[in-house]
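Notes follow once the structure below has been shown.
Only one protein chain is missing from this complex, and each of the others stays in its spot.
Naming follows writing order (A and B), and every chain is counted from residue 1.
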Amino acid sequence: MKGTFWRRAIRHPGFMLGALLVGITVAMAIVSIVWTPHPYDNLRMALKLRPPSDVYPLGTDHRGRDLLSRIMVGAQTSITVGLIAVSIGMTLGVMLGAWAAARRGWVDEILSRFSDLVFAFPAVLMAILITSVFGASATNAILAIGIFNIPVFARVTRGAALTMWGRDFVRAAKALGLGPFSITVRHVIPNIASVLIVQATIQFAVAILAEAGLSYLGLGAQPPVPSWGRMLYDAQTYLYDAPGLAIYPGLAIALTVLGLNMVGDGLRDLLDPRLRLMRVG
Amino acid sequence: MTAVTRRQLAGLMGGASAAAMLAKGAWAQSPARAKDGGVVIGMSLEPPVLDPNLNAAAAVREVTAMNVYESLTRFNAKGEIVAGLARDWKISEEGLEYVFNLPEGVKYHDSEPCTAEDVKFTLDRLSAADSTAPGKSLYQRIAATEVISPTVVRVKLKSPDSFLLHSLAQGDAGIMGRKSAATNGTKPIGTGPFMFKERKEGDSITLVKNPAHRNAASVKLNTVVFKVVKDPAAQINALLAGDVDTFPGFQAPELVNRVRADGRFAVVIGSTEGETILATNNAKAPMNDLRVRQAIAHAIDREELIAGENGFAIPIGSHFAPHNPAYVDLTKTYPLDIAKAKKLLADAGHPNGFSASLKLPPVGYAQRSGEIIVAQLAKIGIKLSITQLQWPQWLSEVFREKNYDFTIVAHTEANDLDRYARDGYYWGYVSQPFRDTWAAVVKETDAGKRNELLKKAQKIVADDAVNGFLYQLGKVGVWNKNLLGLWENSPSPGIDLAAVSWK
Partner (left out) sequence: MLEFLARRAAAALVTLVLASVVVFVVLEVLPGDPAEVMLGTEARPDTLAALRAKFGFDRPPLERYVSWIAGLTVFELGNSHAYGTPVAKLIADRIVVTLPLGLMALTWATIVAIPLGVFAASRRGSPADWAVMGFGQLGISVPNFWFGILLVLFFAVSLKLLPAGGFPGWRTDVLESLRSLILPALALSLSEIAILSRITRSSMLDTLREDYVRTARAKGVPERAVLMKHALRNALIPIVTVAGLLAGFLIAGAIIVETVFRLPGVGQLVFDSINNRDLIVIKNIVILITACVLFVNLLIDVAYAFLDPRPKVSA
C-alpha cells in the first residue's frame, strides 16, 4: 500500500512541485538554525538599504541586515507558528468533532453553535483583540490562529465520522458492546485519517497566511526575530529606495503557501479524490 | 521569474526617477490653494475630543492651542513666555498672587463675550477638587481664582510656583466659555484667531479665519485643514503628491533625503522638549543595583542610536533639554566602554548578564531605537526581548502598574525633571538628595540661582544612571519652501497659525 502511494505520488506533478516548494522552505528553516550567510540580527546602520551584491545576495534592509539571512530565519517563524497553531486546532477540533459525532444530541448542537460563532466572527478582528489582551507575541499569534482552526477540524471530523458511524463494521463493533470512546479511537479515527491529513495540509497553508497578516499588523513575532509579514510592513516605507525588500519576503510567503496548497490537493487526489474539505481564511 | 521582475523593476524605477528629475523644476511651486490663503497641515496622530482642558493628547493642542483657544500666557517661536489672552500681569513680592489684565471686548466665536468670569471658570475646571483635567497636577498650587472686574482676574497660590506662567502657557489652559465648554469636545469654541468649521473623524479637521479677532488684520491664512496621515510611507506620498503642504512633525527621519531631493520642500531640524530615555524600573532587581545601571549606561552607544534617527537628534547625558539655559553636558558621565560595563555587571553578580523585557510604545523612535538597544546591550550579555504595546497597554501596564523592566519613551513635557522627585513614578527612583534639590528649585525665584540648582539636579540623575539617557528628539519640520512662519522648534505642542503665510 505504502509503495503504491509513493509510486503514484512521483507521477503526480502538482504534488511533486508542491513538495519541492515546501521542501525548500523547510530546508531554509533548518539550515538557518545552524548557518545563515550573515547574522540575521546584526545592525549596521552604515550598510542600510544596500542593493543586491555578491556579499548580500538580496541586499540589506533598513538597518543594514542581510535580507537573505532574515528570510531564511523568517521561515522558522512561519513554520513554527503554522505548525503549532494547526496542531492545537487539530487536536481540539478532532476531539470535539469525534465527540459530537459519537454523542449527537446536545453535544452536537453546542458544537455547531460554537462553530457558527467562530465562523461568523471577523477572524482578523478577533485575533487583533486577543493579541491586545495578552500582548503581541508569536505565542499569542499561535493561540489566535489555533482557536480559529478548532471549528474547521471539528466540522470536517464530525462530517466524516458521521459517515463512519453508519458503516457496517462500526455497527458490528457496537453490537459487540464496544463503547463510543473505543469505537471512535479504534475504528472511526483511523478511517478518517486521510481527510484529516489533507485538511491539515491546507490549514497549514492558511495558518502561514494568517501569521503573515498578523505580523504585518505588528501582532506576530516581535523584533528582532524576523517574520515575513513584518518585513513587508517595514519595506513599505522604502518602496522607492529598495523595492526588493517588498518583493522577496512576499515571494517567500506565496511560494510556501502555494507549495502547501499543491501538496494538499495532491494528497487528496492520491488518498481519496471524493474528500470534502473546507477552506476558511 | 525573480530576476526578470527585478530587472524590469529596476528599469521602471530608473525611468521614473528620470521623469521626476525633469518635473522637479527650478523653484518650489505653491499649490493652487495658496492663492486663497489655504493650507493643508499633515498630522501624524489624530486628535481625539478637541478639548485640551480635558484631554491629554498632544495632537489636540496642535490643532487648538493658540489657534482656537487662547491661554493667558503663551510661548513665542523662541520658547519664551509672552502675553497671550492676558495683556499683562503683575506678580506679588512673595510670589503668591498673580493679577492678570485682559483686553476689552474679546468675544468667543459664538459671539459671547469673554471675561474674567471665564478665566475663573477655566482655571477652576483645571484645578478644582472634582476636576477631571489631565493637567491637574500642573495647576495644583492654585488656591483660588478671583474675579476683580470683567477684565481683571487674580490667581492666588498655596505656595510659590516659579513654573506657573509656563503652566498657564500650555495648551491645557486654553480659556473656554462657560456656555460652550461642555460641547467643546466636538464643537470647539474659543477666542482665538481661527474658528472650527468641520471635522471628518479619522481624516481631517478644518479651521477658518476668525474675522472678529483683535489681531485679524495680521492673520494671512483663510482656511486651514489638518489632515491625519499616520504612516511614514503615506506621509511621503502625501507630500510628494501635493496633498499636504507641511508636516510640522515629520515621522520618518529615514525618508528625509527623499523629501529634500524633491526640491519643493524645506526640511528644518529643530529641537523638542522630548528627552528620549531607556526608562528603567529602578525598583526591580537587578536594575535596582546602581552598578547594573552604570553598566547599561556604559554600553549605550548614542552615536549609533542617533544614526538610527538619521542624525536628527542630540545626545543627552541626563533628563534635560540641551537648548535650555540651565543645561549642562553630562554625556561623558558614563562613556561608551564595553569592558568596563562587563566588569560592573560582573561586580554586581551578573558576569553572564541577564534577561529582561523591553516594552515599546507604538511610536517611530521607540521602534527604531528599540532594536538598536537590544543589539547594544546584547554585547554585555543583557538579553532583552521586545514586546510592542499599543498606547493604552503601555499606559496601563508600564506606566501605571510598573510591570516592566525597560521601555523607551520620550518625555515631551517641558521642565519635567521634577518626575524624579515624585512618589510612585514608574521608574521607582527614590533619592532624598534629589528631592531636596528639587524642592529648592521650585521655591527659588532668582533665575541665576535656580539654574545652578537645576544643574545640580541634572547631575544627581545622571550619576545615579536612573535611566539610559539617549537623545533629545529632533523635530523634523517639512514644509513647502513658499510657506513662511512655521516654527522651527517645538517648546510646547502647538502650531501658531496666525504667524503662517504664503510667499
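Methods note: contacts are C-beta pairs under 8 Å (C-beta built on N, C-alpha and C of every residue); 3 or more make two chains touch, one makes a residue touch a chain.
This structure is a prediction, so every number in the text was calculated from the model and none was measured.
Within the full complex, the residue among B:31, B:79, B:135 or B:370 touching the omitted chain is B:135. Among the residues B:46, B:62, B:118 or B:464, only B:46 touches the chain that is left out of the figure.
Screening B:95, B:113, B:150 or B:362 for touch with the missing chain picks out B:362.
Even with one chain removed from view, subunit B keeps its contact list with that chain: residues 9, 12-13, 15-16, 19, 46, 48-49, 54-57, 130-138, 185-186, 200-203, 229-231, 233-234, 237-238, 241, 243, 362, 390-393, 395-397, 399-400, 413.
Residues of subunit A that touch the chain left out of view are 112-113, 116-117, 119-125, 128-130, 132-133, 205, 209, 212-213, 216-217, 229, 232, 235-236, 239-240, 243, 246-247, 250, 253-255, 257-258, 261-262, 265, 279, 281.
Going forward, only the chains that are shown with their structure count from here on.
A straight line joining the Cα centres of subunit A and subunit B is 44 Å long.
By the touch criterion stated above, subunit A contacts subunit B in their complex at residues 41-43, 45-46, 52, 62-63, 132, 135-137, 218, 222-224, 236-241, 243-244, 247-248, 251. If you check the complex, the residues on subunit B that touch subunit A are 2, 5-6, 9, 13, 231-233, 252, 254-255, 258, 304, 307-308, 362, 367, 370-372, 374-375, 385-390, 393.
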